[in-house]
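Shown here: the complex without one of its protein chains, the others still in place.
The block that comes next holds chain A.
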Amino acid sequence: MSAATDSTATSSPAPAGVRRIVVVGGGPAAHRFTEAMAARGLEGMHVTVLTEETHVPYDRVALSKALTQMDVDLTLGDPALWQDPAVELVTGARAVDLDLSVREVLTADGRRFGYDELVLATGSNAATLPIPGNEHTHVYRYLEDVWGINSEVARLTEKLGRTINAVTIGGGLLGLEAAAGVQALGARPVVIDGGKWLMGTQLDEGAGQAMGRLIAGKGLEVHGGVFPSAVLTGQVEGETVVTGVEMADGRVIPADLVIVSIGVRPRDELARTLNGRAKAAAAEAAGVPVEELDDADYTPVFRMGVRGGIVIDESCATDVEHVWAVGEVANFAGMCVGLVAPANTMAEIVADRLHGGDATFAGFDTATKLKLSGVDVASFGDAFAKTEGALEVVYADPARGVYQKVVVTDDAKTLLGGIFVGDAAPYTSLRPLLGRELPAEPGAYLSAAGGGEAPETELPDDAVLCSCNNVTAGRIRDAVGGCGTCDGQNPVQELAGLKTCTRAGTQCGSCVPMLKKLLEQELTKSGIEVSKAMCEHFDFSRAELFEAVRLAGLASYEAVMERFGRGLGCDICKPAIASILASQHSAYPLDAGLGTLQDTNDRALANMQKDGTYSVVPRIPGGEITPEKLGVIARVAQKYGLYTKITGALRIDMFGARLEQLPDIWKELVEAGFESGQAYGKALRNVKSCVGSTWCRYGVQDSVAMAIQMELRYRGLRAPHKFKMGVSGCARECAEARGKDVGVIATADGWNLYVGGNGGANPAHAKLLAQDLDDTTLIKYVDRYLMYYIRTADRLQRTAHWMDDLDGGIDHVRSVVVEDSLGLGEELEAAMARHVENYQDEWAATLNDPERLRRFRSFVNAPDQKDESLAYIEERGMRRPAGPVPLGAAIPVGAPATALVEE
């Protein structure tokens, strides 16, 4: 039967006379194809993209990001692409059949899409394990898969009340990413791999051994060389739960969650359906049952690869006229490859061909670089030295977990490939030189061998710097110099702009360091200095100034200005210097020389509100407060007519205090035992905690006591940005510690330490830094973390952003804080000890000193005169500012007649 006999409505969005191009599949290859078509112009054409997913095409390479950060946006490219009238994205449309005779695609819901050209970009499916219990495993392919794993880890952790065992079957690239992801989510990661070593596709044995050692060092448990034989399950409260994985050698590995990542299979079923139909017709004609028909006795519609995939030629055309295949479903030279770079190249080739070009596919670029829980791995080119006469120059240090190999031609001159594990630094500069003559001896690139720095070389213009998007060094130079392809013909001289303009570094990101270097080289060449200067008064960044001030032992603004600055300073450098001096000397912020530097809130030790009055926030460590102290706050608020509100940080904020009232208000609070909550400072705000094991029936540690200790230890600590902490008493995480800069979550064995989280405009989830710490080690790591942050972050840079900017991110931070790789541990702890020793309550110190109190007078010539422009109205039993602060003639100023409540 022909598939076209069904007469349901035909979808044909394209107007008559327009060339209809239909894409089946909505992954990165489909996206790139559509983008490439639009970039070349769509006059007289219409592109329809049929995707079974409900999402706009997203970046599957970055899928692991969505595992730990559910809300991350992975949308590929500019979403405006899908608004183009000549482009249509049809979601929820699964193609199930083709009718070649009338050139139509049929979808599962019975719609038909007529085409003039058809591009198959169906990608792959995650392969599943043919073993019992497979139906209870997770795969790692779509957004829904990783979201499912994320919520399952959380659900099981809460249900079981302990760290769960998450087993990943498959020790390839994706499997290791999945294992590292579940580890970051707080699960115990176990990897089972049938091969003798991890990442067998990319790594040779030596590299695989080094990799295994490093991965084990990161806390991943690896069982290699054995295949699993069954996923074991049990029944708990009517629910089937996974209990373990049985291995071929009879061992049972405990598991609460199993992820299968053993590779992908091309989704070539459309082609198979047509081939099956052709075979059936041939069998019928020959009068034999289909299963007895020899494959040689019929001609398939599409030629297929031995292990699947639709065969394409170098133009990316299939055997069927007007049908193309790109990406993972395309079989070229006997191979399907699950990497984004070749998929992008194929998409560009088909777009070029449809525009009358003659681009050809030269073969797969299988270069891979990734970073797994801090382990650098890279493999590219002829990594296994299969080229005849190829030489392998190797450095291996199994003890350190370092393996570096460069593969060159028999004359040791031309670069053929390489593998790097543990230290992949040379990869970024080597990668673009693939197939070219190396500027130096191959051994010079084995950086771990102590051969020194690889020679700095200028990349030739035609060297491909970003292989994902096929961007050459020359194209980047053009953009830096102002080639005019971007807005306003202006040179693009910032990294972010350069990425947008050229698309280099926007996919896997591994070429970004090289991109940055090339940009800096080009800018230096054109005489432009790459300025990190804070403002016109200093040539330093905050981190540089911090070090300079520390090394020079400077303790006052005047000294810093005289030594390193110029002019009279400004609202940018002055608070930054105040913060640096405060971090290094714990000095009282309003003393001579410091007071004049302070930003709006620090200047009054209170938070300025829209009408110029202040809010007052006493510290309530860990959110624990006695009824007596609550009474004090109530009385003070009543007496001064302050508006009260509970803050998001478990404290009570009192609004509407005038500058000259602050000392009186604080006198009453300090006498009752309160101290400043530093709600005004770039400093520790609070440590939020849940009620913990003292009351809660689920709590496993005393989170309140830990929160109070931490708040008292780090109170008053000045930093480049405000920061918050949280302590949760169990994995249920009621204190939302992972939304804090420093988050501590109790485990049965101690504390897990998370860092780099925040709420606000750009929320970030904190990442796991160390697990199962005792109290002393926890505090030691927090000391080091905070001090390292304070020393090296830029002004107003919060911990999450700071870690993003650090080379190596969380892994670098872990090496400094946990492994003490820079040998700074003791110094950072000593700096924190000095802070703790010198802490004083800023408000108590203010009240004791008439010189300091002088700073709170309202008018130099009338210290008790209040600001009469303030006006309030009553709302819900309290007062608030009367609408917008009154405008109008300022001379003379009196209270507006409309004020309902006057002071």
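FYI, a residue touches a chain if its C-beta (ideal position, glycine included) is under 8 Å from a C-beta of that chain, and two chains touch if they have at least 3 such contacts; residues count from 1.
Going forward, contacts and distances are computed from a predicted model.
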- Per UniProt, and picking from "Nitrite reductase small subunit", "NADH-quinone oxidoreductase", "Biotin carboxyl carrier protein of acetyl-CoA carboxylase" or "Acyl-CoA dehydrogenase", the hidden chain is "Nitrite reductase small subunit"
- Among listed residues A:D410, A:D804 or A:E868, the absent chain is touched only by A:E868
- Query: Out of A:G612, A:G631, A:G648 or A:G759, which is the one that touches the chain we can't see?
  - Reply: A:G612
- The listed residue (A:L568, A:I646 or A:A761) that touches the chain absent from the view is A:L568
- Message: Take the complete complex as the reference. Which residues in chain A touch the chain that isn't displayed?
- Response: 536-537, 567-571, 574-575, 592, 595-600, 603-604, 608, 610-612, 659, 855, 857-862, 865, 867-869, 884-887, 890-894
